[in-house]
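A quick write-up on the structure given underneath.
Here the complex is missing one protein chain, while the rest keep their positions.
Right after this comes chain A.
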Amino acid sequence: MTKIINSNEELIDIDDEAQNANQQIGYAWEEEYKRSWDVLQEDEDGGLKHTVEHLQSRKRKRLERDTSIIKRGIIRHMFLIIDLSEAMLEKDLRPSRLDLTLSYAEQFILEFFDQNPISQLGVIVSKSGVAEKLMGLTGNPMDNINVLKKKNIDTDGEPSLQNALEMARHVPAHGSREILIIMGSLTSCDPGDINETIDNLVSENIRVSIVGLAAEVQICKLMCKKTKGTYGVVLNEAHFKDLLFEIIPPPPVSIVKSKSELVVMGFPRGVNESMPSLCACHSKPVSGGYICARCNSKICDLPTDCPICELTLVSSPHLARSYHHLFPVANFEEVPWSSAFTTHCYSCQMPFQTQPQVVKGRSNNVTSIDSSGRYNCPKCKKHFCIECDTFIHEVIHNCPGCLSTSENST
């Protein structure tokens, strides 16, 4: 029996509303609808500015991160385990759990390598009680994405957590070891006692994080707790993405030191030749590329492992980009109206709104929700608008205020 579940449909057939009000509900297409207009509340002038700002600031809340300076492992080895059981065919996430998972996985891989260029990632899928390694650990995002893009990804039976975990356990010891599972099924078909596997993971310091697509499963919760990972269950499509992308910043390194402190790494020289020559990775003639620092073979893309001598190849900007995780920009604080003396955002120079005149006797709750729209960098005390705040924290990872003041001082 197939069911059409419109849990997050934004479009509503208005004609059905009268019927719904009579409690005469009962058809699949009427199952659930979101009264998205209820969220909107007009202010006195009939505008929606407050609500929009309120929603924005709510979004901002979610983005606040732990900014204390701690040791984080910027060399990460991660296996992405994707559940390919029948449960992934459910259509409660649009267009279906599987399609959404694959497209988010792709975005995740790109973003992961963008933020952690010197890390490695592999993909494992699990269906009908077995696990299959689609791609071993690699430093090249495109390898992983190409694997996921292959059309032969189909679903069958139940997943096996234990098999997949056992497969993902064999990771090099340097760097932090992580497993991320996207799990649509609520059951796991295991050959043995999964608790032993979990104990092994704990002793090997492998962190397991799980994103559940349906509901909280005890064994997943336990596993994440024991291995110090995170466990989240998605509420809707957007929340799914949030949960997935929470994994992208590198996790703090546990006190237990890994065996190797130093990793051999090459910084290849970029070349731009007039005559195309064959590259070592695809055996195709290309004119631009990089030359491995150890064996002098030519590679198309960075970061990657040298296909000839298996040296990890990165460029210095990559390292620099991983670096910001170690020294994050402090969260900006919201500025109360009482100290909102600035008129323009420090970085984009857009004018701030002025404080509205509170008329006495009017409802107070409007003003209490209302924010000044200014955000204050705790170091340089400059004020920024919400767009710049998000941009600074998510993209440039540097505070323009702090940078300019330090330039001035030096």
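To be clear about the criterion, a residue touches a chain if its C-beta (ideal position, glycine included) is under 8 Å from a C-beta of that chain, and two chains touch if they have at least 3 such contacts; residues count from 1.
The criterion applied here is as follows: contacts and distances are computed from a predicted model.
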Next item on the list: Just go with whichever of "DNA 5'-3' helicase", "Serine/threonine-protein phosphatase 2A 55 kDa regulatory subunit B", "Exosome complex component MTR3" or "ORM1-like protein 3 isoform X2" UniProt uses as the name of the absent chain.
Entry: "DNA 5'-3' helicase"
Next item on the list: Return the single residue from A:Cys189, A:Val208, A:Cys345 or A:Cys377 that touches the missing chain.
Entry: A:Cys189
Notebook entry, point to check: Among A:Val234, A:Ile247 or A:Cys306, which residue is in touch with the absent chain?
Noted result: A:Val234
Next item on the list: Could you tell which one of A:Glu216, A:Glu273, A:Glu310 or A:Glu333 touches the chain left off the display?
Entry: A:Glu216
Notebook entry, point to check: Of the residues in chain A, which ones touch the absent chain?
Noted result: 1, 3, 5, 7, 23, 25-26, 28, 31-32, 86-87, 92, 158, 161, 186-190, 193-195, 212, 214-220, 232-235
